[in-house]
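A selection of the complex's chains, in situ.
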Amino acid sequence: MVSSFFSPGLLTAEEKRKSTGNAKLSPQTQACIECHKIYTPGIVKDWLSSRHAVTKPEEAMKKPALEKRISVNSLPDELKEYAVGCYECHSRNPEKHTDNFQHMGYKINVVVSPNDCRTCHPTEFEQYTVSKMGNAYRNIMRNPVYHTLVNTTDGIKKVENGKIVFQNASYETLHETCLGCHGTKVEVKGMKKVYTGPAMGEVTVPDLTNWPSQGVGRENPDGSIGACTACHPRHSFAIEIARKPYTCAQCHLDPDVPAWNVYKESKHGGIYDSKEDEWDFSSVPWTVGQDFKSPTCATCHNSLIVSPNGNVIAERTHDFGARLWVRLFGLIYSHPQPKSGDTTIIRNKDGLPMPTTFINEPATEFLIDKAEQEKRFDIMKNVCKSCHSTQWVNGHFVKLDNTIKETNEMTLSATKLMVEAWEKGIEDKTNPFDEAIEKLWIKQWLFYSNSIRYASAMTGAPDYAAFKNGWWELSDNLQRMRDMIDIKELTKKRFPEKGSDKKQ
Amino acid sequence: MVSSFFSPGLLTAEEKRKSTGNAKLSPQTQACIECHKIYTPGIVKDWLSSRHAVTKPEEAMKKPALEKRISVNSLPDELKEYAVGCYECHSRNPEKHTDNFQHMGYKINVVVSPNDCRTCHPTEFEQYTVSKMGNAYRNIMRNPVYHTLVNTTDGIKKVENGKIVFQNASYETLHETCLGCHGTKVEVKGMKKVYTGPAMGEVTVPDLTNWPSQGVGRENPDGSIGACTACHPRHSFAIEIARKPYTCAQCHLDPDVPAWNVYKESKHGGIYDSKEDEWDFSSVPWTVGQDFKSPTCATCHNSLIVSPNGNVIAERTHDFGARLWVRLFGLIYSHPQPKSGDTTIIRNKDGLPMPTTFINEPATEFLIDKAEQEKRFDIMKNVCKSCHSTQWVNGHFVKLDNTIKETNEMTLSATKLMVEAWEKGIEDKTNPFDEAIEKLWIKQWLFYSNSIRYASAMTGAPDYAAFKNGWWELSDNLQRMRDMIDIKELTKKRFPEKGSDKKQ
């Protein structure tokens, strides 16, 4: 079948083995491949190495519960006969897709969305869509506080008559920075012609905004949110890639979310680096001690984990916060996880859409309660206990609790100095993110307090807790704030006209 | 044997192969596994993959000298018959272990210490115990100078009436930071009940302080120092892991000890990254050019290295400073290695427990002499010469000597500015680690001078010698100190009451 598209010599042993399976390709997918083996051979070959290319969804449904990689119970007829090929995914739900277009005689969607993947993976869709990750675009772009931080940071600054003049951030730059992880809003502006090269010449395609885009909270042309390909990259969609830490590492890294940096330098990460080649990142369920001997991100946060004798240690989830009780990421203080993945609905006591106030009062009604925290904490501890004694695990988390308390206190200390600077008129609180002392204050909670918490949570990376973005910086930064207030107070008195002229 | 604990289907091919060996498990170890295969399956499986699980110490002793992985000459009777299982290690020397307790009918030590490993590995114990690494807890916690740095850095700072008020560092935070690498003091406070989960309910165990703890200089409940598991992590204790650089990397990393960062970016590290999968990290002895073609940390610093024709190039040592003549890590200047691994005994000319004075006079009587330096230098050069010509090696070390000289000079320049600031009353030398200019001074010797030296020692990472924590920062930082003195002098005069009120 497949070998009619590629001369046999070009199929790898792996591909040949797989292509002897029962899964036939649909006529439409064969037509796709006929051309795309010439025009985009890399992704055709990548897909050929995938499980999709050799699996009929109907057979995937018949597996024992723990081994299932598909969560649907009944399939549309047109998917029963064939492997999951180009056409099967790129033709789903055309009525919803504003990016659907006539392409060489077929109606094709440019963007495959989570709502399309839902056809076979509904549970994953449902968990993901209500998660913070699925809402990542909304949470940063539609929360005025965070959007101000983003806009202030990423906007061009011109110097006119010696003054710094702020401009709004361009969408392109947001796309390269925050929205690289959070996702962009992808819409269809109409159709356009693109010159594809000498072989095919001009082709007419939907004109997409903010494309390409792979961020986790992408807003799609079919109205759905998210991008499964953020972690299951095209077109192998390999579970191995999603389970290896490099995938999470793309976004969860220093200086603000150094989960990857900390993991890499932890004992767990060191064992992983030494031994990963001997482990099995593909088996479902994933057996502790047998498939792997040290956890990756996926082990603790979302994979279905079982013991060698088949007991379930943790259920699979695609709501990546579902096993978390506390949110280490301070906004501006560490706090219990929010109830809803859409965090724009939160209002703290000051009326701001933030989970804590400036003096660390949590917006309790929007955060999970004690009982829910305990429940999630137990799920996580159960993973730890696959290898560690209860005393070990408890001792570990007592330290984490202390770290949260102390880093919150250090954030509060910085906030007090910030307030002093505002009250003295040294800096202007209208935009709390655009002046020198304000930026030191941001670093206190966003970089240093966060780094220490991640380091503590994984008992790793003493440098991230100590000299590198840890307590060294946390303490030094406070001193810098104090000194900067004293210095700017003086500068201001000497040059009164310079005090507040740098605002937008 | 083992297969009675796990249904055959759950044993990997590797485990099956190994379990056909002669090494039987002791009845006690079998009992441990009977329960722990359910309660901590991960580590049971990990141990099953270990050499310990399939080796009788008696047979290990019979190997030819160069192939021996065990250094004892006669064994206690109870260890002769069986593989090295749970009970064999966790029941050693109960009379010394304050953490020994009755557990399901057996007397078990929670913590296995170097003194227990000594049963089979006495040479390693002896070398390690007198090393700086074995003394790492003592050296940082019982040296008042270093302890002040640690305490000042890691303590909570509150802001009261605009002033920064210092508190002592909590032990929990020391544990997450410095003691994460250096180790904690683990003592038994008594017994306590822990709820382990629905299956086993409450269990009574020794109540350990500062646990879990894996730092290299851990002080153990049996009075010994160190943690073999810092580098040979539980429960595979694999030599591969100890020989791969990820293990050393956990502690020897930037900004203060960027050995790992530099290695990774060196030619040696690049070849390692490209080719490690083809090398043998398990064979003893370790043959240059055959088992590996580029060194890891262990190659140069401690492994038994032979040439393909069997000549010994370097003897094994577990005193990791034994092949080092100079100590690159400046305190505050680079200096000859100390004679004793316990560096709290050092007194410099100023009476301080430091290997050099402020103006770089070495505490000569506590440091190795020229002859010993030459001896060690020759051992190291012999490793280099496995692949490099004498001229190459000499040329390399001439550069290193120059780097040491120049970075020491740059540290001296910073120290002169520091003294100016103290003499002018701009900062207060009572605690030399808590004010702005003092912290710039610390960065000069602890971060920048050190980074350049590590980069030079491994001819790697031009960035660590140049733009990233290298000469760029070393030069800029000096300027920052100069400017800060001028600025704070002015601030102080303008706000005389602000000059010294930030002290504890």
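All chains are identified by letter, namely A and B, in their written order; residue positions are counted from 1 within each chain.
Following the convention adopted for this analysis, a contact is a pair of C-beta atoms (placed from the backbone, for glycine too) under 8 Å apart; a residue touches a chain by one contact, two chains touch by 3 or more.
Bear in mind that the values here come from a model prediction, so they are computed numbers and not experimental data.
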Copy number for the full complex, please, knowing 2 are shown in place. 3
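As a convention for this text, only the chains that are shown with their structure count from here on.
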Just give me the whole-number Å value for how far the CA centre of chain A lies from that of chain B. 34
Note which residues of chain B are touching chain A in the complex, please. 6-7, 10, 12, 37-46, 49, 110, 152-159, 162, 164, 170, 172-173, 175-178, 180-181, 194-197, 203, 205, 208, 211-212, 214, 233, 236, 238, 240-241, 244, 246-247, 249-251, 253-256, 277, 434-436, 439, 446-447, 487-488, 490-491, 494-495, 498, 502
Note which residues of chain A are touching chain B in the complex, please. 265-267, 269-271, 273-275, 277, 287-290, 293, 307-309, 311, 382, 385-392, 394-396, 398-399, 402-403, 406, 409-410, 413, 416-417, 420, 452, 455-456, 459-463, 465-468, 470-472, 475-476, 478-480, 482-483, 486-487, 489-490
